[in-house]
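One chain of protein is taken out of this complex; the other chains stay put.
On to chain A.
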Amino acid sequence: MDFGIVELSRLQFAMTAMYHFLFVPLTLGLSIIVAIMETVYVMTNRPIWRQMTKFWATLFGINFVLGVATGLTMEFQFGMNWSYYSHYVGDIFGAPLAIEGLMAFFMEATFVGLMFFGWEKLSPVKHMVVTWLVAIGSNFSALWILIANGWMQNPVGAHFNPLTMRMEMTSFFDVVFNPVAQAKFVHTVSAGYVTAAVFVMGVSSWYMLKGRHFELARRSIAVAAAFGLASALSVVILGDESGYETTHNQKMKLAAMEAMWETEPAPASFTLFGIPDQQDRETKYAIHIPWVMGLIGTRSLTEQITGIDELVKGSEERIRNGIVAYDDLLKIREAKGDVSADVEKQFNENVGDLGYAYLLKRYVDDPRQATDAQIKMAADDTVPTVWPIFWSFRLMVALGFSFIALMVYFFVVSNWKGMQYPRWALRLAVIVIPAPWIAAELGWFTAEFGRQPWTVDGVLPTALSVSHLSVGDLLFTLLGFVAFYTVLFVIEMGLMIKYIKKGPYQDVEVTQEWLQRHDDRLSGRDGNAPVTMPAE
């Protein structure tokens, strides 16, 4: 096994996936914000809301297209770079990807053209429905992708078939309603909504600071603050942790996130700060807050969170069981399934640990020949590198809480303080625009780096999942992606900034005229009595 290939494949996947996720969160959230704005337009028939819809939809479009383009890479990369993975779990993992195409992506992509080209060809209500279908399609997309990803974290509803040498589905229901997947879905789309809300608030604040497009900006902030507040609460409260107790490796990830080397009596304390030391298995300079971790991790005061050392001992035992399963597997394959009931029974008892035997393939070709020292090393491999997970998780959580604070503030000012935003708040809103992206990337990093050394938790090690490629292949495509994606990113940012600077450019006259009339009506200049309570 060539370690270079594994590292390069991981690097390429991480890079292309994280790049893809620069565009996805904004698509998820902005599609809904645009649909909300258009709904207000259809209900009130006020041109300002149509202008807002079209303006934010333009920015949505610039972002959306790169999400689609880079999503192509994701769909193909499993087969291109992870061919053994694709063979080994395609029977389960492929299904949600295909359903995503059938149910969600087709809808989103078919209607997005009409969303931009259909203003003249559709009635307002029909156009609004089209916009909603795009938003719903994108969000359903996320659901199926996260069902696929959730299965990698918690592989339920499947069993190993020795004759086809792969995992096969036993319960579609279990795969779809995998608790890890459901938690991930809520967490991820909420994060997307926060991203879009921060983006809309930031851009609108910039307009306010510049004294431009005030009417568009204040209405946009009102929508974004309300939508963003609900989402920011949802991200944190309905966090991603509910599934961390389900499997051995999810427990390992939780322990790594907390740098919890030894099992503590329940409820465990939360390490606010510390420098994890993988070598000595301790966290230096740690500042603990009692009880909090137990509450976050288990939602109880009595359940324990298992520490890393204890989990490694468990891994060692599972490796030994896995070797038994591996031995039986060879017998079954040799006889094409025609083996004695005893062998079959023993195999079925241990097959759940077969993946652990594969961990030995890094050290020895035939896991049955492994020495005790090698088993020990393989067991140690089940601990991911702790400090990056520990820190990325903390940073993400801190950002998450700061979004709640930001949204609460803007929500209060927009609803009860007459939308009189102080300049410092507007500046802050502009500055934090990149923050939700950082938080989202950190979140993915925590989840996926924390899953190591597995691609599918406990079933298939990452090192075994790769394609039989050469270093030359990988360097070529890796450099190709870096160059290509960098150019695209520069172009995208350039266009985004250009169109933000340009501001709303559609329906300018009709909106201006309406605003004038609206203003006259409110102030009584149109001859009627002044309206004391503005309608919006």
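As a working rule, a residue touches a chain if its C-beta (ideal position, glycine included) is under 8 Å from a C-beta of that chain, and two chains touch if they have at least 3 such contacts; residues count from 1.
By our rule, contacts and distances are computed from a predicted model.
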| item | value |
| --- | --- |
| Protein name as given in UniProt for the chain not displayed, "Cytochrome d ubiquinol oxidase subunit II", "Branched-chain amino acid ABC transporter permease", "Aspartyl/glutamyl-tRNA(Asn/Gln) amidotransferase subunit B" or "NADH-quinone oxidoreductase subunit F" | "Cytochrome d ubiquinol oxidase subunit II" |
| Contact with the hidden chain (one of A:S31, A:Q51 or A:N81) | A:N81 |
| Among A:T110, A:S300, A:T371 or A:T486, the residue in touch with the chain that has been omitted | A:T110 |
| Absent-chain contact - pick from A:A14, A:L122 or A:V364 | A:L122 |
| Residue of A:T44, A:N161, A:S300 or A:N415 in touch with the missing chain, whole complex considered | A:N161 |
| In chain A, positions touching the absent partner | 61-62, 65-66, 68-73, 75-76, 78-81, 83-84, 86-87, 90-95, 97-103, 105-107, 109-114, 116-119, 121-122, 161, 163-166, 168-172, 333, 336, 467-470, 472-473, 476-477, 480, 484, 488, 491, 495, 498-499, 505-506 |
